[in-house]
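Apart from one protein chain that is not included, each protein chain of the complex appears where it belongs.
Lettered A and B in written order, each chain numbered from 1.
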Amino acid sequence: MGLLGHYNYWITVFLMTAGLYIVIARGNLVKKLIGLSIFQTSVYLLYVAPGKVIGGTAPIIAPEYAVYSNPLPHVLILTAIVVGVATLALGLAIAVRIRESYGSIEEDEILASDRDAEERA
Amino acid sequence: MAVLTVGVAVQRNLFSVVVLSGIYSFLMATVLVALDAVDVAMTEASVGAGISTVLLLGALSLCGGEEAKPLQRPWLPLAVAIVIVAALVYGTLGLPGFSDPQAPIHVVVAPRYLAQSIAETGVPNVVTSVLASYRGYDTLGETTVVFTAGAGVIALLRRARRRRAGKTPR
Partner (left out) sequence: MKGLLILRIVSKLLIPYILVFALYVQFHGDFGPGGGFQAGVIAAAAIMLYGLIFGLPSARRMVPDAVVETMVGLGVLIYAGVGVVGLLLGGNYLDYFVLHRDPVAGQLRGIFWVEVGVAVTVSGVMLKIFYMFAGRRRREDA
């Protein structure tokens, strides 16, 4: 049970690193934002999975159940999901404005046009 | 879900990437239901698969739907990712195993909320009672965050009232 009991953490770690890889390795701004949201969902797993009690049920008190899963991570993650979509909306708004100012949402093209503007100035 | 993330990373047509991320959110919601987190699953399904997909499609229609080919092979980010995976796996070996009833989160605070929720608030859904009553102040902060995000998007994307043709609104 020792090593296999940590299986849920490995899934979380893989998803987290995959999201991080998308953020750092891809130049498209919208794809970076999608990678960031994948990273955030892996954090939800990180919090909710240890809260589950095998044999328990959802934390809604009913007379026929005695064992419940832990409700505290659910509360934190509920807040985190809504904050995550707020961040995504703001990031997309910034990406739209960048697209209208620079004409592109590829990271290297934006940096290149910034460098050209600096050299000309 | 791992297959979906690899697909998101590799695909260059952004429209299919958005659809893949919608499928990913639905799968995540299913996993959350399997973990007994029903409130969280409902929120993740509606917010992640519904609102996020709509917002991403709206942004794509304004930005363009193809990603440019990467200039160089991404060896350094891959190496960084592998190092991070190794470090994190080593770190999580010290955490309690899956569904260990002696883990600190089950022992210290949660039993009090589970036991006292109906007696003190009269609400059977413990998540709602913790969110709205025991930790109501934090939910006020979260509502303010949502409000700020809306205000920020309005500030960023609002067009000036009267604009001369061809001039970029500042």
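One rule holds for everything that comes next: contacts are C-beta pairs under 8 Å (C-beta built on N, C-alpha and C of every residue); 3 or more make two chains touch, one makes a residue touch a chain.
Note that the structure is a prediction, hence the values are computed from the model and not measured.
For the omitted chain, the shown partners it touches in the full complex are A, B. Checked against the hidden chain, the listed residues A:Ala25, A:Ile38, A:Val53 or A:Val82 yield one contact partner: A:Val82. Screening B:Val6, B:Ile23 or B:Leu62 for touch with the missing chain picks out B:Leu62.
Contact residues of chain A toward the unshown chain are 58, 60, 78, 81-82, 86, 89, 92-93, 96, 100-103. Listed for chain B, the residues touching the missing chain in the whole complex are 38-39, 41-43, 46-47, 50-51, 54-55, 58-59, 61-62, 120-125, 127-129, 131-133, 136-137, 139-140, 143-144, 146-147, 149-151, 153-154, 157-159, 168.
Criterion: only the chains that are shown with their structure count from here on.
Chain centres here are Cα averages; for chain A and chain B they lie 5 Å apart.
On the side of chain A, the complex with chain B involves touching residues 1-2, 5-22, 24-31, 33-35, 37-38, 41, 44-45, 48-54, 56-62, 68-75, 77-79, 81-90, 92-97, 99-101, 105-106, 108-109. Taken together, the chain B residues at the contact with chain A in this complex read 1-2, 5-6, 8-9, 14, 17-18, 21, 24-25, 28, 31-32, 35-40, 43-44, 47-48, 51-52, 55-56, 58-60, 62-64, 67-68, 70-71, 74, 77-78, 80-81, 84-85, 88-89, 92-93, 95-101, 103, 105-106, 109-110, 113-114, 117-118, 124-127, 130-131, 135, 138-139, 142, 145-146, 148-149, 152-153, 156-157, 168.
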